[in-house]
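Of the protein chains in this complex, one is absent; all others appear in place.
To keep things simple, chains are lettered A and B as they appear, and every chain counts its residues starting from 1.
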Amino acid sequence: MKSQFPLFRKRDILVFLVAAVLAIAGFLQWIPKSGTPVAVIEQNGKEIRRVELSSITQPETIVLEGEISVTVLLEPGQVSIVHSDCPDQICVNTGALTRPGQSAVCLPARVSVRIVGENNSGIDGMTG
Amino acid sequence: MKSSAKFVAFTGILAALAVVLSLLENLLPPIPGMPPGAKLGLSNIVSMYAAGCVGFFPAMTVALAKGLFAFLTRGVTAGLMSTAGGLFSTLIVWLLLKKLRFGLLGASAAGALAHNAAQLMIACLLTSSAVLYYAPILVLLGTASGTLTGLVLGVLLPPLEKLQRR
Partner (left out) sequence: MKLSLSSVKKWTVVAAALTVLLAAILVSQLFFSKTSAGYEATAWAMGSYVQQTLYGDGAEDTATDVSSAITELENLISWRVADSDIEKLNSAAGTEWLELDERTIDVLEEALSVAEATDGAYDPTILPISALWNFDSDEPTLPEKEKITSLLPYVGYEFLRINTEENTASLRNHGNGVDLGGIGKGAACDTALEIYQESGIDGGIIAVGGSVGVYGSKPDGSAWRISVRDPEGKAEDGLGVLSLKEGCVSTSGSYEKTFTEDGVTYHHLLDAKTGYPAESGLVSVTVVHESGAISDALATACFVLGIEDSLPVLKEFGASALFIDEEHHITIAGEMEFEQISTDYTVSRQTL
């Protein structure tokens, strides 16, 4: 005696296909997105410039005038504070930033340069 | 099955059977390393049988009964999740099996996936969208358990249909 419902029909493959694609799409989400790192330059809490690091082809210097002047250098794939009139020079000593989550801050000048984007460096914060 | 009294009684028996099966399943220890809510779905066998061989409304009644039972024994969250999952999966199974004439394996897998999807949506609304992290695992588990249910039905259906025809 055969059931009115066959165990398997060709169109069943569709269901499994959909399941497979859904599973793959879901698992892909687990891989952290590399994203495109974007450099954000702020002065006194105001955004001065926002630029995709990968879109920079030529070095460019940005001079932020103020009581304490700060010079930011944009280069292909990286950004750095290259000059500051501040006494401590912490911002200059921070060096070049290349990955999301990194930042260089000149406190006296109230200038910050940071890289935003999907953080895949595994670092959530910095002390020191 | 001509008499409506008999029909109602039969639906009741099916609902009771589904409740007992889900109760049994809850007694099983949770599978280690699996996300919460990952289950075998034994009672889905009853839901599928109801959707395929009895009718749309009896099948939905079975799903509601299961949801109500979960609501009473395991609280509001579990009740909502079970009801949403049961109703949606029954709808999908009925649609695929009766209307689009899919095979048992396909319909059963789709039903399990629909069950998980609805549950996940409820969990997402009630807790946080972080539960969506489990989605791909649930898709795989749902497909596997759905296929299993389909196979079991493939064995059980012929004698059941014979029984029903009497």
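Operating definition for what follows: a contact is a pair of C-beta atoms (placed from the backbone, for glycine too) under 8 Å apart; a residue touches a chain by one contact, two chains touch by 3 or more.
This structure is a prediction, so every number in the text was calculated from the model and none was measured.
The hidden chain makes contact, of the residues B:17, B:68 or B:132, with B:132.
From the options A:51, A:68 or A:82, the residue with contact to the chain not on display is A:68. For chain A, the residues touching the absent chain in the complete assembly are 11, 14, 17-18, 21-22, 25-26, 29, 32-33, 42, 44-45, 67-68, 86-88, 90, 93-96, 98, 102-103, 105, 107-108, 110, 112, 114, 116, 118-119, 121-128.
To be clear about the criterion, only the chains that are shown with their structure count from here on.
With centres taken as mean Cα positions, chain B sits 44 Å from chain A.
Contacts from chain B toward chain A in the complex involve residues 52, 96-97, 100-107, 109-110, 113, 133, 135-137, 139-140, 142-143, 150-151, 154, 157-159, 161-162. Residues 1-9, 11-16, 18-19, 22-27, 29-30 of chain A are the ones that touch chain B when the two sit in their complex.
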